[in-house]
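All protein chains of the complex are present and in place, except for one that has been dropped.
Our next item is chain A:
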Amino acid sequence: MAGLELLSDQGYRLDGRKATELRKVQARMGVFAQADGSAYLEQGNTKALAVVYGPHEMRGSRGRTLHDRALINCQYSMATFSTAERKRRPHGDRKSTEMSLHLKQTFEAAVMTQLYPRSQIDIYVKILQSDGGNYSTCVNAATLAVIDAGIPMRDYVCACTVGFVDETPLADLCYAEESGGVSSLALALLPRGGQIALLQMDARLHQDHLETLIEAAMTACKGVSKVLDEVVRQHLQEGSVLTGE
């Protein structure tokens, strides 16, 4: 019954997009001078700020040092004013801890950690405004921040959240769609090789639809990767113009 409002008969969603259309992605790298790498990314109304420190010496428990590669440490937190209802604690609750672990898993697959043994890379992501697709926006922003920090990666990491309504996959869900009881799937992809870094779904979906949904997610991620590539090239061009190369 929820599907009736989320996708109209003409194929338009709540915010006027078509089923496979992504929200507008705007990004900027090098937002903060003090951090090693930083990026700001907006996906529709969801705004995320990612900051990377590292690679640096292990901080805190030396016992967690890995002898052959770098340790990736992520923290996901939301600003207290980011959601419609004020959030009391920015981080430390179960959802944020889970998201932090997912981010860690995602970036361990992409960052070439074996180049920096016994060191630590910190990735901190902050959601300034939340309108659905929090995880995807975080991953996209963090990718740009890691690139801004100059840490080598195997490929861009692009993420997208897709949902399934009325036999149609919807790409890039907003908050209204996510909370409308849609089975949603979050996917993080390394676009060039088509490798999936993270796949998460916690809703009911018929097995037959799974393949279509993953296909739709991969297409959406490839679309995001094109935008991220544009942003990186623009940033480099601006940088080289300033240094006069």
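Simple rule for what comes next: a residue touches a chain if its C-beta (ideal position, glycine included) is under 8 Å from a C-beta of that chain, and two chains touch if they have at least 3 such contacts; residues count from 1.
In the analysis below, contacts and distances are computed from a predicted model.
Participant: Can you pick, from "Exosome component 7", "Ribosomal RNA-processing protein 42", "Translation initiation factor eIF2B subunit alpha" or "AP-3 complex subunit beta", the UniProt protein name of the chain not displayed?
Facilitator: For the chain not displayed, UniProt's protein name is "Exosome component 7".
Participant: Quick one: which of A:Gly16, A:Gly63 or A:Gly92 touches the chain that's been left out?
Facilitator: Within the whole complex, the residue contacting the unshown chain is A:Gly92.
Participant: Among A:Ser8, A:Gln26 or A:Gln114, which residue is in contact with the omitted chain in the full complex?
Facilitator: In the full complex, the listed residue that touches the missing chain is A:Gln26.
Participant: With the missing chain put back, one of A:Ser8, A:Thr80 or A:Ser240 would touch it. Which one?
Facilitator: The missing chain is touched by A:Thr80.
Participant: Identify the residues of chain A touching the omitted chain, counting contacts across the whole complex.
Facilitator: 26-28, 31-35, 38, 40, 42, 45, 47, 49, 51, 53, 59, 73, 75, 77, 79-84, 86, 90-92, 122, 124, 126, 128-130
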